[in-house]
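Here the structure comes first, spelled out in structure tokens, and everything after it is commentary.
The complex appears here minus one protein chain, its other protein chains still in place.
Per-chain residue numbering starts at 1, and chain names A, B and C are given in the order in which the chains are listed.
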Amino acid sequence: MSLFDTDELVINMGPQHPSTHGVLRVVLRLDGERVVGADVVIGYLHRGIEKLSEHRDWQQIVMLTDRMDYVSAATSNLGYCETVEKLMQIEVPRRARYIRTILSELQRIASHNLWLGTHAMDIGAMTVFLYNFRERELILDLFEEFCGARLTYSSMRIGGLPLDIPSGWARKVSAFCDLFETKIPEYEDLLTHNRIWKERTRNIGVISGADAIAIGLTGPPLRGSGVPRDVRKDEPYAAYDEFDFDVPIGSAGDIYDRYLVRLEEFRQSLRIIRQAIAGLPEGPVVGKVPRLIKPPAGETYHAIESPKGELGFFIVSDGRSNVPYRFRVRPPSFCNLQALPRLIKGHLVADVVAMIGSIDIVLGEVDR
Amino acid sequence: MGVNPAPPAGPPDPPPPADLSVPGFISPLQSALPDAVTQVSYWVGDWTMIVATNRLLDVMRHLRTAQEASFDACCDVTATDWPPRAERFDVSYALFSTRHRHRVRVKVRVADSQAVPSVTSVWPSANWLEREVFDMFGIPFDGHPDLRRILMPDEWQGHPQRKDYPLEGPGEMLLENPMDWLRLRYEP
Amino acid sequence: MLEAIAFYGLAALILGFGVMVITARSAVHSVVFLVLNFLAVAVVYVVLGAEFLAVIQVLVYAGGIVVLYLFVVMLVNQKRTPEAHHDPHRKTGLGIMLASAVLAEVTAIVVYTASAPSASPIPVSSPVVGGNTEQVGWLLYTDYLIAFEVASMLLLAAMVGAILFARRMD
Partner (left out) sequence: MTSMGWLLPLVQILIVLNAVLIAVTYMVLLERKVIAWAQSRLGPMRVGPHGVLQPIADAIKLLLKEDITPARADKWLFTIAPIMSLVPALIAFAVIPFGGHARIFGRDVPLFIADVNVGLLYIVSITSIGVYGIILAGYASNSKYPLLASLRASAQLISYEVAITMMLVSVIVTAGTLSMVAIVEAQLHNHVWFVFVQPVALVVLFIGGLAETNRTPFDLAEAEQELTGGFHTEYSGMRFAMFFLAEYANMIVVSAVVTTLFFGGWLPPFPNVGWLAFLGWIPGWMWFLVKCFVFLYVFVWIRATLPRYRYDQLMRVGWKVLIPVALANLFVTAILKVWL
């Protein structure tokens, strides 16, 4: 018997809300401040990139992939180009694969920077945000020097790269690595052993490894649950099979472990970049690509490890037109976001924003 | 824009070359569930199994639980529209095993408005993916817990990823017969 | 003279707020008027030289208890307007009886005090030197110790009871 008659409070978090990282709408049913149920409403940023891509020729689509995960354009470029290369069986020169690896690892650092900044800000630590943007800016400078753009890079082409790296760029990347290594402890000083940070993140949104796989988590959220799943290791692409790096995993599967995993990924990314810079081979940056790109009829699925998780492309070519017959993206943010209602159930409103932050979504990619 | 005599009627789904060894999980599946797998195909490194729609759930459960398969992750569910074909949709599932680190693609062919059994009971991750396929192609999923539109507004008419749906949206371009749009694209 | 003006002004305010408490259409407004009422009473205490009492009046009544009232009033879902509210358990006769008893008592007090020679009131301590905080404390812990302790026990029991009620819901 309930002594008092209580109502649930339905609160509409988003689509305009400072912590939903874009136009995400979460309809929360609350008992006091406790979340009883949640419905995630997406699609506010749906631009029909999959449909559009079926009407753009193969090279033009690179530009569309920029606009999916717009804080991590280079990895989207890479995923798409490699899928088409796989479909056409094009051999990419080793130098191009090395540079692609460097670019996508720089991109991973930049994306994690943005994640850490906004995630910490959601939990109230505003200084971390600016520290991270300070370093992210340096990466954007490097990208600008390489391809002229700071956000939507279009930094790759089918068969290789649009152009070779500028002279002195490799040295600047090394200098950045040295600098960035000294900056990681700054973030850790502010957060890792901070009592409040730990209280806010530990044992929140816990998910076991098996559950995480079943519900479709990939990337750092999955590794935070202790599953050593990383496309870079499991199905190496670009030049990852030539480098030595570890896949950090967590144990508890809570927000804190996901944080630790991503922080360690900073270091592993630096390790990969340094190896790639040190062993950067000479040679062309574009493989043997026909002037008119028209892959033979067939379909393929190819996945890479984007900063958010497994970014897959399923592309069908009819072998006749110069546009893909079917272009499908398996967006990691979309699949990871699916776990949100399960993760926040029973937690408080304040944990909802921490959860959204910890699964690191970009709405451009969720809605496409 | 490509100018072709007629819209294609389906993917080639080429059979595997004779000298290629078939992955270990396929033949146990075929012996456990005879006639479920109608075709095995291989293209640029990807293995594909085409499965009878009514056997899909059995196949999926087997792939999920069998030791040598143990596909514990359903990475992607999507569809391709081949309008000239009677069973116009290919619904394809991209599966991955975190244990064996292998992949397979499972496809079923369904006609318009024919329901596909939902695999959400096997992999909860298929929930939103199937909703997206429903939203984009109008393929209903039997046994799905929450089959609503996901990316398009709830009151949206039509299913954008179908080939007979114009890129510019339904608007004034919506022709009397949706197949006219296809003809516009594939015939000069 | 100045004190009289202050007193009558404040008394008018207190009565005015009191009337507004019971006539306000919204329960939240009533609570706000109640707070203002208490604040005015506190000012009366200051005028009378009882600063400690004034401060406690603000701290306990205005700042503590009424906040809880406000909580309850705010959170209770008022589905019906007060006008539409008909309590089936309302006992009009009993109400009238109790109200007239209170009225009679008040009248009796007024008549009695008016007729009796005005006894010199208990001398109020000078507001400047030392204040009356010490005196209040002294009285509470000597003459009225038992009453004080009984009251605190009562509050403790009420608190335990409230916690028990809240617990049962889980």
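By our rule, a residue touches a chain if its C-beta (ideal position, glycine included) is under 8 Å from a C-beta of that chain, and two chains touch if they have at least 3 such contacts.
Keep in mind that this is a model prediction, so the values were computed, not measured.
Undergrad: Over the full complex, note down every shown chain the hidden chain is touching.
TA: Taking every chain of the complex into account, the missing one touches A, C.
Undergrad: Of the residues C:11, C:28, C:96 or C:163, I need the one that contacts the missing chain.
TA: Residue touching the absent chain, from the options given: C:28.
Undergrad: Can you work out which residue in A:18, A:148, A:166 or A:185 touches the chain that's missing from view?
TA: Residue touching the chain left out of view: A:18.
Undergrad: Using the touch rule from the top, list residues of chain A that touch the missing partner.
TA: Counting only chain A, the missing chain is touched by 9, 11-12, 17-19, 33, 120-127, 130-131, 134, 190-191, 194, 196-197, 199-200, 348-353.
Undergrad: Would you write out the residues of chain C that touch the absent chain, in ascending order?
TA: Residues 26, 28-29, 32, 35, 39, 51-52, 55-56, 58-59, 62-64, 67, 70-71, 74-75, 127-128, 130-131, 133 of chain C touch the chain that is not shown.
The rule we apply is simple: only the chains that are shown with their structure count from here on.
Undergrad: Averaging over Cα atoms per chain, report the distance between chain A and chain B in Å.
TA: 26
Undergrad: Between chain B and chain C, what is the gap in Å from one C-alpha centre to the other?
TA: It comes to 74 Å between the two C-alpha centres.
Undergrad: Can you give the whole-Å distance between the Cα centres of chain A and chain C?
TA: The separation of the two C-alpha centroids amounts to 62 Å.
Undergrad: Spell out, as numbers or ranges, the residues of chain A touching 2 or more other chains.
TA: There are none in chain A.
Undergrad: Which residues, counting only chain A, touch chain B once they are in their complex?
TA: 42-43, 46, 48, 50-52, 54-55, 86-87, 89, 210, 213-216, 218, 227, 229, 234-235, 297-301, 303, 310, 312, 314, 316, 318-323, 325-326, 328, 330, 334-335, 337-338, 367-368
Undergrad: Along chain B, where are the residues that touch chain A in the complex?
TA: 1-4, 8, 11-12, 14, 43-46, 48, 72-76, 78, 80-81, 92, 94, 98, 101, 103, 105, 123-129, 132, 136, 149-153, 160-161, 165, 167
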